[in-house]
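As you look at this complex, bear in mind that one protein chain is not there, while each of the others sits in place.
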Amino acid sequence: MTNTAQTIDPALYAAVTDAIRAEAKKVLEAGAAAAVVGWQAGRRQGTAMPAIITDPAKVAELIFSPACVNNLALYLSKAKKEIRARGRIAIVVKGCDLKALVGLMGENQLKREDLHVIGVVCAGVQRAGAAKDIPLSEETIAGKCRECTVHTPEGADVTVGTLPDLPHFTPVESEELSRLEAMTPAQRWSFWKEHFARCIRCYACRQVCPFCYCEQCLCDRNRPQAVETTPRPAGNMAWHIVRAMHLAGRCAGCAECERVCPMDIPLNLLNRKMAKELKELYGHEAGFEVKEKGPLAQYREDDDQSFIK
Amino acid sequence: MPKTITDQNLRLLIDALVAEGKRVVGPRAAGTMTLYAPLAKGEELNLGELPRRSAKETFFPLCETILTYERDKEGVRVTDVDPGTIPGTVLVAARPCDVAAAPVLDSVFSWDFKDEFFLERRRKTTIIGLACTRADDACFCTAVGLSPNDTKGSDLFLTPLTDGGYRCDAITEKGEALLATHASLFAEGDGTPAPLAEPSLGKLDLDRIKAWLDTHFEDPLWGEIAERCAGCGACAFLCPACHCFDIVDEGGETKGTRRKSWDACGFGKFTNHASGHNPRDVQPQRYRNRIMHKFKYYVDKFDQRLCTGCGRCIRACPVGIDIAEILSAIGTRDQEPGTGKD
Amino acid sequence: MHAHKENHAFEPKIVAFVCTWCTYAGADLAGTARLQYPANTRVVKFPCTGRIDPVFILRAFQKGADGVLVSGCHPGDCHYMAGNFHARRRFAAFRALLDFIGVDLNRLQFSWVSAAEGGKWVEVATELTERVRAMGPMREFRELETEEQWSGAIDTPELQAAYEAIP
């Protein structure tokens, strides 16, 4: 996988688009799925948004492009009951999205047999706020995609696309994680304090997260109140700590929380850190295999307890 | 008589206002973005891009204290917040779409009961608007009846000139006064205006949209749009005109603060009753309220619309919901009353 | 690194979250045995360490604790079989998170103290109290508590005073 050009060949996306449409048409016509959850183009040039297609005549609306950033697993979580109520759903997933889907299965939120999974080979998607230029480049590719290890989803009912040679990208997320880890606690505190102070508590991070499907979020509860609801530095800090903790060992790393943050808070850094810790401590990693229990829902008698007196 | 001001003098004006003890709020770089924030000096003014959050927080803070309380054996003591203590402010280089929302919000905050937290901030703030020379594909001010050089709400208005300076028009007495006190920073004349921004979306027929909304409380459209809505508050919080808020007590039983803070009608718990009953139980109902409030309810009540076409909700929506697209669609819809099916 | 901040007036507030079966009984034993330990510790009793949500630890810091002690039964001794095993993983993860956020972990101590270990309870409580005393007050969360977004900042001295009085 070497590529001397610093861009990604857009041919992949066009090929995948065709394949998604064909597969969608097939499953809808055969009645194998009541709806296909995929992406469609937005009004603005170079944008895309989630699409729920039920009519085989409309499959041509489906697309795959570097703008197809959304993790559609969100639409199969308990938070979106109406969609699942339609019946068997076909869903288009990138590798990172599939990990979330698998996580939801592990948490008994979904049954594999209720889904028709259309896996797409993905070379990367756009960074939030990047220019909508084609092809995707060092400038415009999302941070998570620079060090993606799941370009090709595994275990889907059908997987479409062939991965082109990819350029080498600097792994900015890992580098940023290392940079933070090397800081003193006081430096890290001021780093996060500054970021969280900008938070406006729109909860976009929570609402797009496939794993934030609780009917009653702890942070919306007021008897007792665990986290202040006002967008002040104090409550913001608490909210982001609680969010990161509740996703620890569950997060599949799709980085949607960070992408959607209108205040550009690097939320995936927290998720990455927790994923790294849980891998080191308990060997857990989000993947394509359904696990009955997450790392914080199980234990071993010989787990590390060097931090306990 | 029109005046002009150089970019350098605009920054000196900010320095002078700060020196007078005014709070000067304007676009300032904040990490990866620009935000409206207090400027310590003119140099901090950052005119490169549209600030990520609207300027509404100048009048309607994200969160503000409305009282503090203390409770002990003697009883309860409440400390009032005097809205009169709000500092004199100059909002500088605010975009027309942000500024135009302020007079619209005056209506709701002043009908019958007067919300002095908002109104006092309005009274104490002088607004220097700035025409836009660049629009992106989310901008649609012209579609909702405004324009990149609309002076609605501004006290003083700056129009960029080809030479990098600005033409400066006093719109109100407040603006005149500010101009007069700092006359030495301005020059006579009007210069050559730089070409204005040209938002791409055509003018919307807002009356037709209103007429459709009047009769389509129930319509399949709401389900179609909002099926993908994730239910976050990004659109409402970035919007210059959204003004829903919550009132909460924070602190303990013995001491604490009552605060007013931004809220959003897209949140599931927004209208939830203590009993568990929720009048707007599903996302399409909530999204409908958002559109209805902006383009019908507020029009019915105050004859104004809660949208200035800034495009922030379009840029920020995690799932690509595009209000301009929805309005265009509504504008071309059949005006026959709804089917009654949602 | 905080040791130089000598402040004799400073009495740290230590919140101890303990399980009722082991550590609470251990602390009780310390009391009946008239063992001395600093009076800074406020004990909050739980049925099991498994019930001690990391949010409680966060909340304690937010509400003004200078140090937090979490203690329960030794592994294998849990009254509910595995509560403390589950808690152990959760605490390990939460510790890492707090550290990454920038909370000095010297303010947070976990321990296993059985019903018979009154002496160990005294030792753990004393050690944490003295360590935190040397570090000085936990300023980070307290400062956050008083910070406002610029737009909502309050300017009257009266209100500022009333406001600062809020813990």
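Each chain gets a letter, A, B and C, in the order it is written, and its residues are counted from 1.
Here is the rule we use: a residue touches a chain if its C-beta (ideal position, glycine included) is under 8 Å from a C-beta of that chain, and two chains touch if they have at least 3 such contacts.
To be clear about the criterion, contacts and distances are computed from a predicted model.
Participant: Mind telling me which option in "Branched-chain amino acid transport system permease protein", "ABC transporter ATP-binding protein", "Heterodisulfide reductase subunit F" or "Multisubunit Na+/H+ antiporter MnhF subunit" is what UniProt lists for the chain we can't see?
Facilitator: "Heterodisulfide reductase subunit F"
Participant: Would you mind listing the shown chains in contact with the chain that isn't displayed?
Facilitator: Counted over the whole complex, the chain not pictured touches A, B.
Participant: For a quick check of understanding: of B:30, B:128, B:209 or B:292, which residue touches the chain that isn't displayed?
Facilitator: B:292
Participant: Tell me which of B:129, B:148, B:251 or B:268 is the one touching the absent chain.
Facilitator: Considering the complete complex, B:251 is the one touching the chain left out.
Participant: Considering the entire assembly, which residues of chain B contact the chain that has been omitted?
Facilitator: Those residues of chain B that touch the unshown chain are 66-67, 69, 71, 75-76, 78, 80-84, 108-109, 111-117, 120, 217-218, 243-249, 251-254, 256, 258, 260, 263, 265, 270-275, 277, 279-280, 285, 289, 292-293, 296-297, 300-301.
Participant: For the chain that got dropped from the picture, name the residues of chain A it touches.
Facilitator: Output for chain A: 222-223, 225.
To be clear about the criterion, only the chains that are shown with their structure count from here on.
Participant: What kind of graph do the touching chains make: line, ring, star, complete, other?
Facilitator: complete
Participant: Could you quickly compare B-C and A-B and let me know which has more C-beta contacts?
Facilitator: Of the two interfaces, B-C and A-B, more C-beta pairs touch across A-B.
Participant: Find the geometric centre of each of chain A and chain C from their Cα atoms only, then give the gap between the two centres in Å, rounded to an integer.
Facilitator: 35
Participant: Pull out every residue in chain C that's touching 2 or more other chains.
Facilitator: Residues 148-149, 152 of chain C each touch two or more of the other chains.
Participant: If I count partner chains per residue in chain A, which residues reach a count of at least 2?
Facilitator: Those would be 231-232.
Participant: Which chain B residues qualify as touching chain A in the complex?
Facilitator: Per the stated touch rule, the residues are 30-33, 35, 52-53, 62-63, 137-138, 227-228, 230-234, 236-238, 246, 248, 250, 259, 261-262, 264, 267, 269, 282, 314, 316, 318-322, 324-325.
Participant: Within the complex, which stretch of chain C touches chain B?
Facilitator: 63, 148-152, 154-156, 158-159, 162-163, 165-167
Participant: What residues of chain B sit close enough to touch chain C in their complex?
Facilitator: For chain B paired with chain C, touching residues are 37-38, 57-58, 61-65, 68, 70, 79, 81-82, 85-87, 251-252, 255-257, 259.
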